[in-house]
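Excluded from the complex is one protein chain; the other protein chains are retained at their positions.
Coming up: chain A.
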Amino acid sequence: MGSARERGVAGDTFAKLLRGHASARGGRAAFRHKDLGLWQTWTWAQVYDETRALAAGLLALGLERGETLAIVGANRPRLYWSITAAQMVGAIPAPFYADAVADELATLLDHSRASVVVAQDQEQVDKILSTRDRLPGVRRILYDEPRGLDGADEPGLAPLEAVMAKGRAALRDGAIASDLDRRIDEGRGSDPSVILYTSGTTGRSKGVVLTAERCIAAARDTVAFDRLTDRDEVLAYLPLAWVGDHYLNYAQGYVAGFCMACPESADTAENDLREIGPTFHFAPPRVFEALLTRVQIRMEDAGAVKKWLYRRFMDVAKRWGEAIANGENVPVFARLAYAFGDLVIYAPLKNALGFSRIRVAYTAGEAIGSDLFAFYRSIGLNLKQLYGQTEAFLYVTAQADGAVRSDAVGPPAPHVELRIAPDGEVQFKSPGQFVGYFREPDKTAEALTEDGWVRTGDAGFFEPDGQLKIVDRARDVGRLAGGQLFAPKYIENKLKFFPNIREAVAIGDGRDFVAAMINIELASVGNWAERNAIAYASYQELAAHPRVAAMIEAHVDAVNLALSREPMMAGAQIRRFLILPKELDADDGELTRTQKVRRRFIAERYAPLIDGLYAGATEASIAAEITYEDGRKGKLSGTARIVDVLLHPKGAQARAA
């Protein structure tokens, strides 16, 4: 199996890859960014020049080899270039989540030992300045967007533009230019290439250190796997700090030489998607879900003819779409119907979603509902699943074209070795595998088995066709007091497949029965309320409405029925549930920045509600302390009605509707 070194050192760092593209495809588009309503484009040759200017500027500021350069902000070309510029001079880039609150950011910046910070705008600069007394190591703060900062006078604060101008001027000196060339040449594949902080689903964030040669080796594998070329284009809208963005966009982009288009702002990403028409795309299940919800709401409000066409041809797609996509034998009449459906519904719909040109799309991070998955597959979107981790530099498993299913995440990705430990934990070795957690050797040791495999912390098993199925976090899998297996996430995911349910938390480990706390989806339940003339002023009021409770009860019943048919899970049906009077929010610590529920935290905060669920009460009250994004604290109190649900006998058939 070829390691990165055997494949040649010509492209063993990102700086060398960039230099290669500048000469091999210097005139092709490398980056785009929409500014003042117009798409600006930079070619690979221009990006190489700009990045060199930035690197020379950073050297002039005294950035040393091995130091950490922090990057905080949204997807902006210059922030990506800052990553490469740091790599060029041998410093280690570390991108951070732009929506982290000041305190959280300061803790991580301090941990990363950042000496220079590249911040997108005033908002990020303000956060850093407000905690500067805790960050003695930060010598310089450079900002990309000057708005609101032109009058600011803080030590070490400067516009990125000025640093680049200085670098550009310095590079006119031949000695400095060749010194930079020498630094690029001296960059080794075994050098740390980036530190990616985990999102902290299971505790504090850890800094995952990845080396250049491993990053590039992994990206080369998947670029070949999905046949990506320099003709491809992506919308780079995923959080800069997330492994998904650094892998799918940055690493794959620099390996394949494709174009990364940066959205105008986070709010415009959907519009920008339509304008760019990417050929490769990633979105978490919840984004696909939100899009589908919106399509369905729009169709509810559409005219009779459109509605009929949509229903009629979505049925055709549901029946034949996947078979056609997988190249199976399909009768001629069905092909004709599908072709006509494509003309009137599927293609226009994909166009409206910005999916027209997509060759390969992935989703990951959470389980995806089979209906949701089938919807996109059936209208001709090549949507696949992968399973990954920051520690693997993303890919652990990936589904190949034509071998796709919704309830498993695929066989091992190219060159990945996978095994299931006796306790059910999934473990791997991968080409992109991390070298360790930054400044935490003990945590690194914990993450590895004695024989050098990486523990994922996820429980799973292989299906007969070789695809991996993930059940839950290994340590979250528990047992009811009666001994039945209880996999909370498995139950929660089944609940969340209903468009009316946004978030769910299942409780049951060590208890007599399973109970659930549910967050309704304001968009779809709100629309339903509107159509049924139910007035409400807030989430809280809608959540407390008896007809909403009845609707959710029907969903819980459907989940119980599905669970009753699975031998392993039949004992873990939901007996009681309540609708939370507050939306779970990352700012309040209830979700991670990647929108995963923090089960332990929620169990503590909502303890009074959980007590009510198990005490047989008919309602329960809560008074929770809320921390807003700017650090202020507030109180939220509410009361939730508790609903009892009938259980289905093991192996039950559907009750007459």
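The definition used in the following text is that a contact is a pair of C-beta atoms (placed from the backbone, for glycine too) under 8 Å apart; a residue touches a chain by one contact, two chains touch by 3 or more; residues count from 1.
Criterion: contacts and distances are computed from a predicted model.
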(message) So one subunit is absent here. Using its UniProt record, which name fits best from "acetyl-CoA C-acyltransferase", "Nitrogenase iron-molybdenum cofactor biosynthesis protein NifN", "Amino acid/amide ABC transporter ATP-binding protein 1 (HAAT family)" or "Serine/threonine protein kinase"?
(response) "Amino acid/amide ABC transporter ATP-binding protein 1 (HAAT family)"
(request) Could you tell which one of A:Gly66, A:Gly148, A:Gly482 or A:Gly510 touches the chain left off the display? (result) A:Gly148
(message) Considering the complete complex, identify which of A:Ala10, A:Leu36 or A:Ala623 is in touch with the unshown chain.
(response) A:Leu36
(request) Could you tell which one of A:Asp153, A:Asp267 or A:Glu450 touches the chain left off the display? (result) A:Asp267
(message) Just checking the interface: what residues of chain A touch the absent partner chain?
(response) 34-38, 147-148, 151, 264-265, 267-268, 271
